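Once you've had a glance at the structure underneath, I'll fire off some questions.
For this depiction, one protein chain was excluded, whereas all remaining protein chains were kept in their positions.
Going in written order, the chains are labelled A and B, and every chain counts its residues from 1.
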Amino acid sequence: MRKYADIAAVTLVLALVPAVAGGSPYYMRLATLALVYMAWTVAFNLIFGHTKQLFLCLNALAGTAGYLAVVLAIQLKLSPWVTVPVGVAAAAGLGALFSYVSVLRGLGVIFLGIVTLSFSLIFHNLVLGLRQFTNGETGLVSRGLGFSLLEQPVPSYYIFLAVLLAALAIYQLLMSSKSGMAFRALSDDELTAELSGIDVTWYKVLAAAVASAILGLSGALYAFYNGIVSPSVFSFVGIDIPVLIALLLGGMRTRLGPVIGAIAFALLEELVRPFGQLNVLVYGVPLIVLFTTFREGMVPLLGKCLAMLDLRQAAPLGSEQAEGQRRTP
Amino acid sequence: MLVRVEALYAGYGSTQVLRDVSLEAHPGEAIAVIGPNGAGKTTLLKAIVGMLRPSRGAVRYEDRHLSGLRAYQVARLGLLYVPAERELFPTMTVLENLQLGAYRNVRAAGLQLGYVFGLFPRLKERQRQLAGTLSGGEQQMLAIGRALMGGPKVLMLDEPSTGLAPKAVAELYRNLSQLKDAGLTLLVTEQQVPLALSLTDRAYVLEQGSIRLSGRSSELLGDPAIKRAYLGVV
Partner (left out) sequence: MTALLFDGIVQGLQLSLLAVGITLIYGLGGVLNLAHGQFAIVGGVAAALLVSFGANPLLASLGGIGAAGVLGLIVDRTLLLPAYRYRGEERLLLGLILTLGFSFLIDGYLNWKFPEFSLSFQLRVPMVELAGIPMRTASLAASLIAMTVFAVLFAFLKLTLLGKSIRSIIENEVGAELCGIDPSRTRTLIVFLAAMMAGVAGVTQGLFSSLGTEMGPEFTILGLLVAVVGGVRSINGTLAAGILLGIVNVFASHYVGAYVAYIILLSFAMATILVRPAGLLARFT
């Protein structure tokens, strides 16, 4: 149980947030959004951190689920309990497809990145083009469709907290099983992993499918929670970039990196908000500074600090990837 | 002494390959480094030429320390390396490959080209052909020719006979002998021991990263230990 002390601690802290911020709708929304991004970052950690698949279409995967769930609910008068799983399935299917095709065609990191980026743009244009369903740029209202819980701040918060915990649980399950070893092997050297009998295709597609499902679930629920779905809700700059920064900030391939990173990024955004247009600094500068200094991210750094202070005799936070980090120059 | 390696330790990451390796080559000498696969011959050459940073020890060339120099800087000093993979430019012509070899010394390029074509008439015939379409032996000739275009004082070759048919190997070593007679200092690593020993003046035996034996090539040819290990004589 010692191993999960960190998750328990974080869960406790997160669960108590409404007690502190419950009175302010603004801060509740901020906190809830942070939870959404944390789940998305966990997913990205699986896809990019552990299996080196540079998916630059997180917004499209989350958005596909989101739009599908809302549009089906509106058009076919179906309950969100039906449409959300459909959205999740679609996202998972797409993610798995991209992963499968890229392994099949032997696409390297950048090629997959470009292909998924293209998909992201296609998604954006599809949404704008299919205006009879999506109402184009203006978007659709996603209230009153039968998901009343997501229309109240505090219940919403706990729903998304549950989603995050589920995502972390799935992550932990994967990493501590055979899959975790496979991920480590193939992210180190794919050819050797393949030659050692590891079915690289299966594990990559698995990671992509699971991650995309998480992206889709968060995305679909977020679509209802937000009250409006429009292209700007699921934009590349609004999702992929912050998630990337959050993962790098928190620490790739660590268990709690996504959580810490997302919180740190949210704080950064709040700090820069008063500067208006210059908030690009939040995107530009951290990217540059991060990758030149804190290569490993905050979680390993924190782990090292705590280790130095002799507060932990056990392995530091995010222990699964201790060896992985060592190999990073 | 022209090239001197002193107590060199080198490896890849946490794997130590070379241990306390020392050797030297005097001007005009031809030196062989022989040994089995995995002994560290390629690692040694890479460390000398700057493609690999040694963890300990030094490489000296004409009284300069080569440590810390990049490969292209070492090349510019006249220490030219022909790797086992040859590293040619496949979509460029034979002529262009040779011209690039003279990059650091464009003025002498014309003369050098004449010399190289004289040494390897086959290259002259195929000068407009793409390097990637040459046969193994021709590619080896081109790789050596390209190095010669740089006007080297020391020429280092890593297992030049690899992948060549016996006839091509014989021709190659005839050419190397010519170069040696012309006064070029040679450092050759080989698995084909008799060839290497017959070409060179002195040789070092590298096994598992350390020098086990060294001496005059002619003497080593007659050494019973060498005979057993490398010449298949019981």
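Basically, contacts are C-beta pairs under 8 Å (C-beta built on N, C-alpha and C of every residue); 3 or more make two chains touch, one makes a residue touch a chain.
Small disclaimer: the values here were computed from a predicted structure and weren't measured.
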item: Residue in contact with the excluded chain [from B:L2, B:V59 or B:L88]; value: B:L88
item: Per the touch definition above, residue among B:R76, B:K124, B:K153 or B:R212 touching the missing chain; value: B:R76
item: Contact residue for the chain not shown (choose from A:V13, A:I110 or A:A162); value: A:I110
item: Where the unshown chain meets subunit B, residue by residue; value: 49, 51, 70-73, 75-76, 80-83, 86-92, 96, 99-101, 103-104, 106, 132, 146-147, 150
item: For subunit A, the residues touching the chain missing from this view; value: 101, 105-107, 109-111, 113-115, 117-119, 121-122, 125-126, 128-129, 241, 244, 248, 277-281, 283-288, 290-292, 329
